[in-house]
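Every protein chain of the complex appears in place save one, which is left out.
Our next item is chain A:
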Amino acid sequence: MRPGNLSTRLNVNLGETVLVGKIVREFGQWHGIPEDALFVVNLSLDELVTNIVTHSQKQPPPPKEIVLRLSTVKDEVRAEVEDDGCAFNPLTMPVPDVDAPLHERDPGGLGIHLVRSLMDSVNYQRVGTRNRLTISKKVA
(Lines give C-alpha, C1' and ligand atoms only; values in the text may rest on other atoms or scores of the structure.)
Protein backbone atom coordinates (compact mmCIF):
# COMPACT_ATOMS: atom_id res chain seq x y z
CA MET A 1 0.00 0.00 0.00
CA ARG A 2 1.04 3.56 -0.61
CA PRO A 3 1.22 5.49 2.70
CA GLY A 4 -1.08 8.47 3.02
CA ASN A 5 -3.99 10.09 4.75
CA LEU A 6 -7.16 12.00 4.11
CA SER A 7 -9.47 14.05 6.29
CA THR A 8 -12.88 15.40 5.36
CA ARG A 9 -16.07 16.74 6.91
CA LEU A 10 -19.50 15.21 6.43
CA ASN A 11 -22.93 16.62 7.11
CA VAL A 12 -25.12 14.83 9.60
CA ASN A 13 -27.57 13.03 7.31
CA LEU A 14 -27.92 9.53 5.92
CA GLY A 15 -27.26 10.67 2.36
CA GLU A 16 -23.64 11.16 3.39
CA THR A 17 -23.17 7.39 3.74
CA VAL A 18 -23.16 7.21 -0.07
CA LEU A 19 -20.41 9.81 -0.11
CA VAL A 20 -18.45 7.81 2.50
CA GLY A 21 -18.55 4.83 0.13
CA LYS A 22 -17.18 6.93 -2.74
CA ILE A 23 -14.44 8.51 -0.61
CA VAL A 24 -13.29 5.16 0.81
CA ARG A 25 -13.24 3.52 -2.65
CA GLU A 26 -11.23 6.36 -4.20
CA PHE A 27 -8.83 6.50 -1.25
CA GLY A 28 -8.44 2.73 -1.46
CA GLN A 29 -7.71 2.75 -5.18
CA TRP A 30 -5.22 5.58 -4.86
CA HIS A 31 -3.37 3.93 -1.96
CA GLY A 32 -3.54 0.34 -3.21
CA ILE A 33 -5.74 -1.06 -0.45
CA PRO A 34 -6.67 -4.66 -1.32
CA GLU A 35 -10.30 -5.23 -2.28
CA ASP A 36 -11.24 -7.39 0.73
CA ALA A 37 -9.88 -4.86 3.25
CA LEU A 38 -11.50 -2.02 1.35
CA PHE A 39 -14.90 -3.68 1.54
CA VAL A 40 -14.82 -4.23 5.32
CA VAL A 41 -13.48 -0.72 6.02
CA ASN A 42 -16.16 0.76 3.77
CA LEU A 43 -18.90 -1.29 5.43
CA SER A 44 -17.66 -0.39 8.93
CA LEU A 45 -17.57 3.33 8.18
CA ASP A 46 -21.02 3.12 6.60
CA GLU A 47 -22.33 1.50 9.80
CA LEU A 48 -20.61 3.99 12.10
CA VAL A 49 -21.81 7.07 10.21
CA THR A 50 -25.34 5.60 10.00
CA ASN A 51 -25.21 5.02 13.77
CA ILE A 52 -24.21 8.62 14.48
CA VAL A 53 -26.97 10.03 12.27
CA THR A 54 -29.76 7.78 13.56
CA HIS A 55 -28.66 8.08 17.19
CA SER A 56 -28.48 11.87 16.94
CA GLN A 57 -32.20 11.99 16.11
CA LYS A 58 -33.01 10.21 19.37
CA GLN A 59 -30.81 12.26 21.67
CA PRO A 60 -30.70 16.03 21.09
CA PRO A 61 -28.83 18.26 20.62
CA PRO A 62 -27.71 16.70 17.33
CA PRO A 63 -24.08 16.86 16.19
CA LYS A 64 -23.32 19.55 13.61
CA GLU A 65 -20.62 17.68 11.79
CA ILE A 66 -18.88 14.37 11.35
CA VAL A 67 -15.16 14.23 10.61
CA LEU A 68 -13.83 11.26 8.68
CA ARG A 69 -10.11 10.45 8.63
CA LEU A 70 -8.48 7.66 6.66
CA SER A 71 -4.87 6.55 6.65
CA THR A 72 -2.64 3.79 5.41
CA VAL A 73 0.39 2.99 7.59
CA LYS A 74 2.66 0.11 6.56
CA ASP A 75 0.34 -2.92 6.51
CA GLU A 76 -2.64 -1.31 8.20
CA VAL A 77 -5.66 0.75 7.19
CA ARG A 78 -6.89 3.06 9.92
CA ALA A 79 -9.98 5.21 10.06
CA GLU A 80 -11.51 7.63 12.53
CA VAL A 81 -15.06 8.89 12.72
CA GLU A 82 -15.58 11.88 14.98
CA ASP A 83 -18.75 13.81 15.80
CA ASP A 84 -19.61 16.70 18.09
CA GLY A 85 -22.83 15.20 19.48
CA CYS A 86 -23.48 14.22 23.08
CA ALA A 87 -21.42 11.38 24.53
CA PHE A 88 -22.36 8.07 22.93
CA ASN A 89 -20.29 4.91 22.92
CA PRO A 90 -21.85 2.43 20.47
CA LEU A 91 -19.53 -0.29 21.80
CA THR A 92 -21.66 -0.43 24.96
CA MET A 93 -24.71 -1.53 22.94
CA PRO A 94 -25.74 -5.14 23.60
CA VAL A 95 -24.15 -7.77 21.36
CA PRO A 96 -26.73 -9.69 19.29
CA ASP A 97 -26.96 -13.43 19.94
CA VAL A 98 -25.71 -14.74 16.60
CA ASP A 99 -26.39 -18.33 17.65
CA ALA A 100 -30.10 -17.84 18.35
CA PRO A 101 -32.54 -19.65 16.04
CA LEU A 102 -34.36 -17.65 13.36
CA HIS A 103 -37.58 -16.96 15.25
CA GLU A 104 -35.63 -15.64 18.24
CA ARG A 105 -33.25 -13.42 16.30
CA ASP A 106 -33.70 -9.74 17.02
CA PRO A 107 -32.76 -7.59 14.03
CA GLY A 108 -31.14 -4.87 16.19
CA GLY A 109 -27.46 -4.27 16.86
CA LEU A 110 -26.21 -5.92 13.67
CA GLY A 111 -24.26 -2.90 12.43
CA ILE A 112 -21.96 -2.44 15.39
CA HIS A 113 -21.54 -6.20 15.64
CA LEU A 114 -20.29 -6.24 12.04
CA VAL A 115 -17.80 -3.46 12.81
CA ARG A 116 -16.46 -5.25 15.90
CA SER A 117 -16.15 -8.57 14.08
CA LEU A 118 -14.68 -7.37 10.80
CA MET A 119 -12.11 -4.93 12.19
CA ASP A 120 -8.92 -5.88 14.04
CA SER A 121 -9.46 -3.10 16.55
CA VAL A 122 -12.29 -0.72 17.43
CA ASN A 123 -11.85 1.95 20.08
CA TYR A 124 -14.07 4.67 21.46
CA GLN A 125 -12.81 7.86 23.10
CA ARG A 126 -14.62 10.91 24.34
CA VAL A 127 -12.28 13.76 23.39
CA GLY A 128 -13.49 17.04 24.86
CA THR A 129 -16.95 17.53 23.37
CA ARG A 130 -16.46 14.94 20.63
CA ASN A 131 -17.01 11.22 20.16
CA ARG A 132 -14.14 9.52 18.36
CA LEU A 133 -14.24 5.96 17.06
CA THR A 134 -11.00 4.55 15.73
CA ILE A 135 -10.92 1.37 13.68
CA SER A 136 -8.07 -0.51 12.06
CA LYS A 137 -7.60 -3.41 9.71
CA LYS A 138 -4.37 -5.24 8.97
CA VAL A 139 -3.73 -5.98 5.33
CA ALA A 140 -2.14 -9.30 4.41
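Here is the rule we use: a contact is a pair of C-beta atoms (placed from the backbone, for glycine too) under 8 Å apart; a residue touches a chain by one contact, two chains touch by 3 or more; residues count from 1.
To be clear about the criterion, contacts and distances are computed from a predicted model.
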Per UniProt record, name of the chain withheld from view ["Cytochrome c oxidase subunit 3", "Anti-sigma factor antagonist", "site-specific DNA-methyltransferase (adenine-specific)" or "Nucleotidyltransferase"]: "Anti-sigma factor antagonist"
Of A:78, A:113 or A:132, the residue in touch with the unshown chain: A:113
Residues belonging to chain A that touch the chain removed from view: 14-15, 17-18, 21, 36, 39-40, 42-43, 46-47, 50, 96, 98-103, 105, 107-108, 110-111, 113-114, 117-118
